[in-house]
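Below is one structure. I have some questions about it.
Only one protein chain is missing from this complex, and each of the others stays in its spot.
As written, the chains take the letters A and B, and residue 1 is the first residue of each chain.
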Amino acid sequence: MDKVMAEPVLQINELVKNFGALRATDGVTLDLRPGEIHALIGPNGAGKSTLIHQICGTLRQDSGTIRLAGVDIGALSTADRARRGLGRTFQVSSLVSEFSALRNVMLAVQAKQATSFGFFRPVMRDVSLIEPAMAILERLGLAHRARLPAAELSHGERRQLEIAITLALQPKAFLLDEPMAGMGLEGSKALTLFLDGLRQEAPILLVEHDMDAVFTLADRVSVLVYGRIIATGTAGEIRRDPAVRTAYLGDRA
Amino acid sequence: MTRENLVNILLAVALLAAPLAANALGQAFYVTLATRIAILALAALGLNLALGLGGLVSFGHAAFFGIGGYAAGILAAHGFSGEPILFGLPGTVQMPVIWLVAVFTAAVVALLIGAISLRTSGVYFIMITLAFAQMVYYFAVSWPAYGGEDGLSVLVRNQFPGLNTMVPLNFFLICYVILLVAIALFALIRASRFGAALQAARQNEIRVATIGIGPFRIRLTAFVLSATITALAGALYADLNRFVSPSMLSWHMSGELIVLVILGGVGRLFGPVAGAALYVAFEFALGSLTEYWQFVLGLILLGTVLFVRGGLLGLFAGKARHG
Partner (left out) sequence: MTFALALEQLLNGLQLGVMLFLMAAGLTLIFGVMGLINLAHGSLYMVGAFACAAVAAWTGSFWLGLAASLACAAAAGAVVELVVIRRLYDRDHLDQVLATFALILIFSEGTRWLFGSFPLYLDIPPLLQGAVQLPGGGEYPIYRLAIIAIGALVAVGLYVLIGRTRLGMRIRAGESDREMIGALGVDIRTLYTVVFALGSALAGLSGALVGATQSVQVGMGEPILILCFVVIVIGGIGSIKGALLGALLVGICDTMGRFLLPQLIALLLPPAQAGMVGGAVSSMLIYVVMALVLAVKPRGLFPPAHV
């Protein structure tokens, strides 16, 4: 089936969120279709993270709907949404800091298996947790750091660990909030390559300031300014869009 | 073997050896002191599950300690007199039955208190657990049927099949075995999937929710488990003193339980044992010196909080390790 015609995995409709007098999300409508990378770009403070928070349920929208695989998830708890298939990373790494990298991923594997009410079997002897978690760490090149507490990892490694955790969830949609931030040139390149392959597993909503990565990866790009989407289109269309050029890319073009 | 394991084994052996030696020398008083340590350690171990692993600062665990105590006292009173409690249900003087009732009652109450308190966090949680415990306290004080303010005596220590519980050493051994079993359970839970989720929720609640584990249910389960262990200790405490009174439910008791956990070292397997031993030793040593020993205890506690992080086990067993 044609990608464009396929039922969207994630469909956001007329989402609104106010922080007091500030309208951080202003009637956002957006969708994420199977197999695509949909990049969300916009200047600092545009409301990108706020949007991700609302999709995941860490913030509640004032109005509007959020559908995942056709089901309205707008009133569910964060945990319920995750169980239904949202895998997100945080702009500022958010990990279980005393746990090792391995245990951070194992916890996600355990969450995916929906078995957090086991009281007697030690996790560190549980191959059904350790093996998949190790495999994911290897995939991201973090295996040699598996036993280190998350707090002791380098910034780049923490960013990768965030992605490892979402991989363990095998989500229906990835929501990545600036995964390249602070990764360095090499790191960004490797990650770009990695994400390129990842879209086969599930579509990605990618918030990113790194324009090279965005224009390399994105099937579609949406531009958010002051909480509003001012344009959506292919990378080429966005580059040519006059509104985008003045509002956002203007200083770069 | 890690240094902490070594210290743990030493503590376990010492807690057994001391009363055995005291018994051999005919010093029953010290056997009772060791029993007190074991029971308080058990109560604190229960709290440690919520506080140490889950980061839930419950200032109301006296409620569960007292509920366990009153379960023992009330069942024993009826078991002794032969009058039914309610609807023809008889009392009992059999410890195992009493323990079951204590654990079950505490679980039900903890489920109610936890379900409301865990909707909040931080200071709210501290104050609300305190307030609910106070509610149970006032209930006990104003309900005259079981002694009200004056408390309730357990005329004869309850029975355990095959053992004469009136022999101090026998009763100590019962408490000691229960304590060791509880410590083993604590260790299992801490290493389990549930324990992983609970400890992770303490460190980063949002992360845990974001991977699909609801912190509320995990915490509520931990809170209930924690309450049942403390209630079991309460039932034993009633049998130790052969007396229950609202003071077991008082907020002072809740504070003491937290103190035991902290003195020993938060989240440590044997922290509560170290804390209880230290506390009872203080009480005994200072109490014989001055009537105002709690003044000195206050100073020591203040010093510990302000200047010694990590409790007693932190001092002797090094920094806590995490897998």
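Following the convention adopted for this analysis, contacts are C-beta pairs under 8 Å (C-beta built on N, C-alpha and C of every residue); 3 or more make two chains touch, one makes a residue touch a chain.
All of these numbers come straight from a predicted model, not from anything done at the bench.
Every shown chain touched by the omitted chain in the complete complex is listed here: B. When the omitted chain is restored, the residue from B:135, B:167 or B:206 that touches it is B:135. In the complete complex, the residue from B:53, B:74, B:152 or B:259 that touches the missing chain is B:259. Only one of the listed residues, B:14, B:89 or B:116, touches the absent chain: B:116.
Take chain B: the residues that touch the chain left off the picture are 51, 57, 59, 116, 119-120, 122-124, 126-128, 130-132, 134-135, 138-139, 141-145, 251, 255, 258-259, 262, 266, 292, 294-295, 297-299, 301-302, 305-306.
As a convention for this text, only the chains that are shown with their structure count from here on.
Separating the centre of chain A from that of chain B, both taken as means of CA atoms, is a distance of 44 Å.
Listing the residues of chain B that touch chain A in their complex gives 188-189, 191-197, 199-200, 203-204, 206-215, 218, 221, 322-323.
For chain A in complex with chain B, the residues that touch the partner chain are 56-58, 77-80, 82-83, 88, 90, 94-100, 103, 106-108, 110-112, 114-124, 126, 129, 149, 165, 168-169.
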